[in-house]
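With one protein chain withheld, the remaining protein chains of the complex are depicted in position.
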Amino acid sequence: MRIFDIPKLGEPKFLSPLKLSSIDGDAVCNYVSDDRRIRFNIYYPQEVLDYELKYSLRGDDVTKYINETIEVAGPRERIFFDPEHTSCAIVTCGGLSPGLNNVVRAVVSELYYSYHVKRILGVRYGFAGLNPASGYELMPLHPDEIRTLSNFGGTFLGTSRGNQDVTVMVDELVKNKIDVLFSIGGDGTQRGNYDIFKEIQRRNLPISVIGIPKTIDNDIHLVEKTFGFETAFSKAAESIICAHSEAQSHYNGIGLVKLMGRHSGFIAGYAALALSDVNYVLVPEVPFDLYGPKGFLEDLRKRLERRQHAVIVVAEGAGQEYLTESGEKDESGNKRPSDIGMFLRNEIEKFLRKNNLGGTVKYIDPSYIIRSIPPTPGDALFCSQLGQYAVHAGMSGRTGMLVAWRNNVFVHLPVSAVVNNTKKINPESSFWLSVLGATGQPHNMVNRPRQYLPV
Amino acid sequence: MRIFDIPKLGEPKFLSPLKLSSIDGDAVCNYVSDDRRIRFNIYYPQEVLDYELKYSLRGDDVTKYINETIEVAGPRERIFFDPEHTSCAIVTCGGLSPGLNNVVRAVVSELYYSYHVKRILGVRYGFAGLNPASGYELMPLHPDEIRTLSNFGGTFLGTSRGNQDVTVMVDELVKNKIDVLFSIGGDGTQRGNYDIFKEIQRRNLPISVIGIPKTIDNDIHLVEKTFGFETAFSKAAESIICAHSEAQSHYNGIGLVKLMGRHSGFIAGYAALALSDVNYVLVPEVPFDLYGPKGFLEDLRKRLERRQHAVIVVAEGAGQEYLTESGEKDESGNKRPSDIGMFLRNEIEKFLRKNNLGGTVKYIDPSYIIRSIPPTPGDALFCSQLGQYAVHAGMSGRTGMLVAWRNNVFVHLPVSAVVNNTKKINPESSFWLSVLGATGQPHNMVNRPRQYLPV
Amino acid sequence: MRIFDIPKLGEPKFLSPLKLSSIDGDAVCNYVSDDRRIRFNIYYPQEVLDYELKYSLRGDDVTKYINETIEVAGPRERIFFDPEHTSCAIVTCGGLSPGLNNVVRAVVSELYYSYHVKRILGVRYGFAGLNPASGYELMPLHPDEIRTLSNFGGTFLGTSRGNQDVTVMVDELVKNKIDVLFSIGGDGTQRGNYDIFKEIQRRNLPISVIGIPKTIDNDIHLVEKTFGFETAFSKAAESIICAHSEAQSHYNGIGLVKLMGRHSGFIAGYAALALSDVNYVLVPEVPFDLYGPKGFLEDLRKRLERRQHAVIVVAEGAGQEYLTESGEKDESGNKRPSDIGMFLRNEIEKFLRKNNLGGTVKYIDPSYIIRSIPPTPGDALFCSQLGQYAVHAGMSGRTGMLVAWRNNVFVHLPVSAVVNNTKKINPESSFWLSVLGATGQPHNMVNRPRQYLPV
Partner (left out) sequence: MRIFDIPKLGEPKFLSPLKLSSIDGDAVCNYVSDDRRIRFNIYYPQEVLDYELKYSLRGDDVTKYINETIEVAGPRERIFFDPEHTSCAIVTCGGLSPGLNNVVRAVVSELYYSYHVKRILGVRYGFAGLNPASGYELMPLHPDEIRTLSNFGGTFLGTSRGNQDVTVMVDELVKNKIDVLFSIGGDGTQRGNYDIFKEIQRRNLPISVIGIPKTIDNDIHLVEKTFGFETAFSKAAESIICAHSEAQSHYNGIGLVKLMGRHSGFIAGYAALALSDVNYVLVPEVPFDLYGPKGFLEDLRKRLERRQHAVIVVAEGAGQEYLTESGEKDESGNKRPSDIGMFLRNEIEKFLRKNNLGGTVKYIDPSYIIRSIPPTPGDALFCSQLGQYAVHAGMSGRTGMLVAWRNNVFVHLPVSAVVNNTKKINPESSFWLSVLGATGQPHNMVNRPRQYLPV
């Protein structure tokens, strides 16, 4: 198997009911043939890997990837499942992300109206709903009944964190005669999907597991864009505008906004770049010193001298070395960072007092506000497409994969290729340079010259 | 010259003041080397051109393109202009698009703060401002004074349609000692840019012309995304939601929304796909019959029987064969389509009456509302980056080009490669299939079987 | 009967199930006693009627009103209908207004959860739904099923214009054993309510008719605020901002916005006052000359000379004397004004050309966009309260009345006092002065000195 090969349940024997055809018939859209692929590395000459790519693959053997290609998503002319006798289930897992209801609706609509699959079941409250011990019932879904739900944030199916015993979940799929499981979730969920897929494979069952990647932090490996991310940074921008209004309205006023981003600062970086109001963006990927001549606080002092106010955006995972280890883990087992926002607020207040700068810090933590809203239209249409492509993939008999967006194309990625890594901002990239250009913050707020960010 | 070669004014002799460096120095971002390129065709094997691409190149000799590569944008270590003695001008042309002020601000900021260029001049009211006969003065620009303007729609520089005598404009550039002209505009403007570039070349002047593509319709050839488009279709979605509310609130209520899109229906298609409320999308690229057994009106009748309401989105350039030629042209010389929206409203009302269907048509033409607003955060950050990349390109001595977004990368496209064509929706593409899937409209509303859309 | 006396069906014999009580019991809210009243005229000394009031009563004998008082709305300790055996119906009539679904939801919720009325029926598509000939079925309503509908514009019950035969409608109420009819609508609907009420009275039936005033134009006589109006002018403000962006972006650019308001220009006036961008507000209540030395166009020319752009807001009912009578009437029999917006656009364009002013007119007609959206939170809470107060009134056995807001208090107005007049902007009022102050437009754009607006 090559890295991006997609597992298949078997030979697709049924003709797709989509009735697409070419040129001179009634329909004008085309099926996608199985050999339609895009290059993993679009740079030329081939050895010139993009900075981002190089960064995201560190730890991996880059040469493994350099000649790979990735399957293009889309409707296939022949499908594996007989729509009339197919049952599908959908589950939403982990924290909320804008667009969950839209993806579910798109999956249900495409199954029902395009493939004429009639038995579609919603799994309640995440993977817990696949554990009969939880007592949750599967919920029959019909596209007309859930149509308006896409106007609301959250997930009407319910969600939860954490995985369940994989044998129990597969038993439950078998018991309920599920043929395709659409599983929407982040890193942890995709690991869960992988385990379910492996267990199904072990038992040699004709059940497909199709993942739809969901991470508000936009940090899934190899996946260029995840739904909800655009909505999240757009909404986060509102908090920053507020912080700026507060800062400007006070002498040496400082607006401090903490945004989501445990391991990667994309939300912080994107929101900052969308505005002209941010002076500092602190993210997990770029170390900074707080104290000392080149440290953040000293630079902040200079900024206040010049402009009498400042706006700071900090991702929740930044500057963790300053925090006493909280030790807490959340239900999925992720290490919960101590609060860099509160810490920074206190440190800045102390610094202002110590230096007689007057001033005041206005701290904003929008928290759930940026993730429990409905999607922007841009995200909404992305969700519609993700749902449709997931259905095409599932009905074709593919499994152990997820639907993703790369290079402006919807593709299939094997879940095995995705779960081993996290996407991060590359501090050497043009994107980060754009952020630096827009904020005017120093390229480096570390005191010692040092070997920085070895790849 | 190959298709995507970028003209250059000469050898870049100055060290960039950006002071980027690698790994162990102070800065962490990297310059982009001149040989960093992406493939034009990212499909593999190479001959498998993407549907979209094939469609957009029809008329062209596809084989010409298939092995081409495109230069990646970004800051160069050596630049052509000495920042201390460089003067730049910025002009905004044509109809409004959300984000114009953001692009201008980004150009000014990047020039001023990153490259320390101090003489930056705004051209008033489009190319007219480069014609001294118009009496408009150039307007000195400072980033601090225009910072907040990015919160407003429109263009504070002013705009106008139509080109001016190219020799007059180049005279004006020379007279004002302009070294780089940043020119933001659509198809007509890029043709103007090309003429200015050729005239400069003819006179052998060291003046750079850098285009920034602007089209709310998202229809510039080879350019995957233009700023303002996301804002436009997002805002258009609001009108559709209104049309849906009106439709649902009346027995056999029909909501009809006309959206921008003379030659391409991207706004209509994207807005429809973002919602679950649209039943028909009519675009210039996909012919439809109004009357007859397979025509639109007959299908509408069935829809009303099933659901008692319907929502229709029509791009202004759709169904032109039904309109008496208005003959009008706008100031840029574009043929002004007669009003398909009003026509459709009348035809549907007649059809309802003739068939005793009762019902009422609520017609919404949001017109300027979708183009004169400030950008969404997503568009705003795109504008910031476009402005920055345009500055990098201009300072490096490139000319006769525009900055564009392809395959998730900012690139340089020679303006010569862009001005000969228009981007359109490919009715055979997965995108259009997604729209059909989301709306449920028939794949084909044409009565006769026919050779459809020959490429 | 005095002007503001409220008809009652009979003695209220049942104890309210609300179980409010005073001071030392469990509940803390109070019932409203029947003698709680506010003055009609709150000025002192009494003879000093407010300008607005005087204006709105012209034609009436003002002295009749001067000592009147109005009943305060609210829950009564004793009610007329036995909740267990009460059936209620709700109908929404006329054009959409933001908040219709909210009012319906509030009525249903209050009936169900506070009064434990279980049989609640929705009338489909306005008064037509009370005519069996239309074939629409009554629709059973439960608060939990309609909860989320308040997030959507329109009315899920459906609406239509025009009245139906009153005897047919009362027959239908009797046939369906309806005890209280909640009827939401504008002037025409309230006249319909009045006719239904009179017919019920004639037949001596114990059926209550409670009106909830709805007019997006805010023009119901004696009613200070109607739901949806705040939403409408807030949304209209967006179009004006767009018009301003268009105007400013063009040399001698003119933004022209047509807003709803057949007989009164409240939406135009309020939207203008909310912004700093409007230079002219043209409303039906204030005559203006278009031509001549003091006319609008001449003043516009001066404005362009000073500022090179202008923003004009025109209510659809303004300047009707300039229009050729269209003769059209809408389904409710209201005279449909010819289009002042298109007329003005043409006249201004002609004027610009004739005077060689260059310039361009950008015309925006937001039409249904401002009325088919969900309500602002301010309107939403107003709707919640209107619905609750309507239920209190209906259950208490009141009839032939509507629930209204006056002097910051919810009151009961007899429908007879309301249907004979229309509320208008008083051009002598402080409100209009504020508009003039904010726009800077001339107090008078009429050429001849004249006896102006005799009361």
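For this structure, a couple of remarks:
We call the chains A, B and C, going by the order they appear; numbering starts again at 1 in every chain.
Basically, a contact is a pair of C-beta atoms (placed from the backbone, for glycine too) under 8 Å apart; a residue touches a chain by one contact, two chains touch by 3 or more.
Since this is a predicted model, take the numbers as computed values, not measurements.
Per the touch definition above, the residue from A:Arg78, A:His250 or A:Arg301 contacting the chain not shown is A:His250.
Looking at A:Tyr65, A:Phe156 or A:Tyr322, the residue that reaches the missing chain in the full complex is A:Phe156. Within the set C:Leu141, C:Ala237, C:Ile369 or C:Val419, the residue that contacts the chain not displayed is C:Ala237. From the options C:Asp35, C:Asp61 or C:Glu321, the residue with contact to the unseen chain in the full assembly is C:Asp35.
As for the chain not pictured, it touches chain C at residues 19-20, 22-30, 32, 35-39, 42-44, 48, 50-51, 69, 73-75, 105-106, 109-110, 113-114, 147-148, 150, 224, 230, 233-234, 237, 270-271, 273-276, 286, 376-378, 380-381, 384-385, 388, 406-410, 427-430, 432-434, 436-438, 440, 443-444, 449-454.
Mapped onto chain B, the footprint of the missing chain covers residues 148, 151-152.
Touching residues on chain A toward the chain that is not drawn are 96, 124-125, 128, 136, 152-156, 158-160, 238-239, 241-246, 248-251, 362-369, 372-373.
Following the convention adopted for this analysis, only the chains that are shown with their structure count from here on.
Centrality annotation: B (chain centre taken as mean Cα position, compared with the mean over all protein Cα atoms). Fitting chain A to chain B on C-alpha positions gives a rotation angle of 180 degrees, to the nearest 5. Chain A and chain C, compared by their mean Cα positions, are separated by 46 Å.
Residue numbers of chain C whose C-beta contacts span two or more other chains: 152.
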